[in-house]
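Provided herewith is a single structure, encoded as structure tokens, for subsequent inquiry.
Note that one protein chain of the assembly has been removed; the remaining protein chains are unaltered in position.
On to subunit A.
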Amino acid sequence: MSTVLSVEKLSTFFRTDKGIAKAVENVSFSVDKGEMLGLIGESGCGKTTVAQSILRLIEYPGKVVAGSVYLNGKNLLKATDSELTGLRWREISVIPQSAMNALNPVYTVGDQIIEAILLHDNVNKKEAVERTKRLLELVGIDGERWKSYPHEFSGGMKQRVAIAMALACNPKLVISDESTTGLDVLTQAQVIALIKNLQKKMNLSVILISHDLPMVTSICDRIAIMYAGNLVEWASTKEILNDARHPYSKALLNATPDLSNSEREVISIPGSVPSLVNIPTCCRFHTRCPYAFDRCRQETPEFMEIKPGHYVACFLEEEQNG
């Protein structure tokens, strides 16, 4: 399988009044063609910053300070503005966090989808309208409603419109950034099923950003787990479920209720996420890790491949393997 996106040692910092916040540091992963990657972690761990770094949407006081992002072999972080305009939405698009606000309230949903089509594809207005109608039908909305304003749709429908918009220019990669936030559970399930369905149909690559571990494990091919700005583990869903290595991944799995096994106790993770401002060199999970030892407090563990396709950043692995 060919790699569509590869992120290498990406670091994005924010300047704050108190110092430098290392929101994302040394993050590496990749997405294959037609693959769905789940990027998970608790709120504030840097998932959205990763997405925005890939999309080149980081703005002052934030800055991508190191690393590279290759989309089909082209380094996005070094692309010029005009190259970037050409890549946007044709190659990579996004369904934003709480897609409820993804639509501009003063324009019709059709206008907003058509805007993207006319920007990137050499078609006339009439063809763009036709395509917009087809896209809306694709996500289960009556095509004739392209003339409606966002407030005339329900939350779930707005979500679908945002998905239709993300697909407007046949992108290779779609980043879905917690796009089911704010929807009720049933609608969430429908929207996720829709994304999965379209991904298969169009052989899309998708990065699904979420904090909902059971949902991610049920539909993603691979999973990358983030903690406090670092990637701690990255492996196939099966590996994560059966052989999670990082203490945080294990704790996360233990903290999730299991419907098929009600006997199992749900264990919360004690402590809280450290502040990312002026964070010293260390394993960022050491304050909450039951296995932490001296080295964890002084050095940052490397993100390394412990078996084919399974990456972990933990000193325990190094110790075990000598």
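As a working rule, contacts are C-beta pairs under 8 Å (C-beta built on N, C-alpha and C of every residue); 3 or more make two chains touch, one makes a residue touch a chain; residues count from 1.
The working rule: contacts and distances are computed from a predicted model.
Q: Given the options "Monovalent cation/H+ antiporter subunit C", "C-type cytochrome", "Peptide/nickel transport system permease protein" or "Chemotaxis protein CheW", say which is the protein name UniProt records for the missing chain.
A: "Peptide/nickel transport system permease protein"
Q: Touching the left-out chain: which of A:119, A:189, A:241 or A:282?
A: A:119
Q: Going by the contact rule already stated, which one of A:31, A:55, A:183 or A:204 would touch the omitted chain in the full complex?
A: The single option touching the absent chain is A:55.
Q: For subunit A, which residues lie in contact with the unshown chain of the complex?
A: 52, 55, 57, 60, 84-89, 93-94, 96-99, 101-106, 112, 115-116, 119-120, 149, 151, 162, 165
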